[in-house]
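In what follows, a single structure is set out as structure tokens and then discussed.
A protein chain is absent from this complex, but the other protein chains hold their places.
So, subunit A:
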Amino acid sequence: MTGAELVLKVLQQHGIKHIFGYPGGAIMPIYDALYDSDVQHFLCRHEQGAAFSAIGYARSTGTVGVCMATSGPGATNLVTGLADAMMDSVPVVAITGQVFSSLIGTDAFQEMDVLGMSLSITKHSFLVQSLDELADVLHQAFELAQSGRPGPVLVDIPKDIQIGSVDFEPYPIAQREFPTPSQDDIAQARDMIGAAQKPLFYVGGGVGAADAINEMQDLLEYTQIPAISTLKALGTVPTEYPYNLGFVGMHGNQAANLAVQECDLLICTGARFDDRVTGKLDTFAPHAKVIHLDIDPAEISKLRKADVSILANFKKLLPELKVAPHTPEWLARASGLIAEYAWRYDYPGEQIYAPRLLNQLSKTLPHDHVVSCDVGQHQMWVAQHMLFTSPRNHLSSGGAGTMGFGLPVAIGAQVARPDSVSVVVSGDGSFMMNVQELGTIKRFNLPVKIVLLDNQRLGMVKQWQELFFEERYSETNLSDNPDFVTLAKAFDIPALSIDKADQVDNALQTMINSDGPFLLHVQIDDKENVWPLVPPGKANDDMLEGNNT
């Protein structure tokens, strides 16, 4: 068989049924092999869309997402998506075509140093040097993407290797290996949990990445320790858990931010002390000892010194930490914070209040749904006001904060989970960054539901201009947006626009009950901001409050 056919064989061996991509000259042999393959290809309308769809596929299922592109600009268009996957530890394999090996380094047409570009935005990358190593490199790519801390892996394949002849040999899929934790460390952690007066779980995306959501929930149920969640962890701690303090950080719930400042033991579980979580680092959890549980040794004591650290497979580790401390005063304090800082939706006036709409949407969606969102104010409102039963149902660009993320990610999630309702919540700024993917939605008639919150502004930047730049609104006015309903209809996607609060219920029902894709355009007040807000450089208990807390 050819090297190109081998690529498809290896994909199938790793259970890959769907891939996202865009063809071009240097990857034509692989696309030719794809023509006769059982692997289903989803043609996106931009390579960045393909990369994000692979992310949506991976994050909504916990499996590997695969994207493909040609050399040069095809590969460069993948870069932002791969960087996003790197920041959020998403297992993605990207396959790029490269010019003939003999032309590499000659500035040939569409020849770029893709390997060089990939170094900082992938977990690892390969430029295949010979046909003999092609299969091995591809298998390594899949193993690496999923092992340890997951991440994106890029395989750049010159065209001569794609068209060369090679024998296919079955390859045993390796079992994943995990570090073996020290029993002394586990005993010490148990002692610290048992002795703590104000223990707090700080739950991160690593729990979901380790497929240890059930184990985390069992641990919470047993220990009854209050918990805060990062953006990527939302959905891990059950909404009905009585000591779920919610989302922590810059736009987190005040209950979460105050609790973390008061706790005496912080059990960091698959999180990384990101600056959007900690605020001013040396003021974060100032009274707490730290137990840091992770799979990545580089995260231990990177930003906050751990008193005890354990590297392990969470599925096995978390059950070993079942110690129930006796902390009635702390539990009463947590309950009090939760009650005191519950979100309020009693917004006056006729205009649509986005937080309330999102909370209504959350309660209206069927149980099996997945919400993707873009980046900006609406992203924070989704995190604050929508309720999730799994981190696989909330796909948000965390580390990279990439505008344009939502629409293609929702496509990937819909392909991966055809029976789920895939919803994207976007803003008018973000939506225009990958709006071409409406074409992909229509081409495959994917029933993605789009809620477009339109304040005709780059809202989050405008909010910061208002608060920190003396209301100097530099380049954040988008009042020349297109007519989004007409735009959707140009792609033959039904759409509806609303601007009054009393239209919301019917509009949400219309959208959810529609058979195919649907765009709900929601006009909101550009003066609405996201509250609370921990100003940059401030401690988490130094929050600015607004009108929705």
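A few points about this structure:
Going forward, a contact is a pair of C-beta atoms (placed from the backbone, for glycine too) under 8 Å apart; a residue touches a chain by one contact, two chains touch by 3 or more; residues count from 1.
The rule is simple: contacts and distances are computed from a predicted model.
Hidden from the displayed complex is a chain whose UniProt protein name, among "Acetolactate synthase 2 small subunit", "Group 1 truncated hemoglobin", "Ion-translocating oxidoreductase complex subunit E" or "Electron transport complex protein RnfA", is "Acetolactate synthase 2 small subunit". Only one of the listed residues, A:15, A:116 or A:242, touches the absent chain: A:116. Within the full complex, the residue among A:38, A:107, A:282 or A:350 touching the omitted chain is A:282. Residue-wise, the contact with the chain that is not shown comes from A:127, picked out of A:55, A:69, A:90 or A:127. Residues 115-116, 119-120, 123-124, 127, 129, 144, 281-282, 296-298, 300-305 are the ones on subunit A that touch the missing chain.
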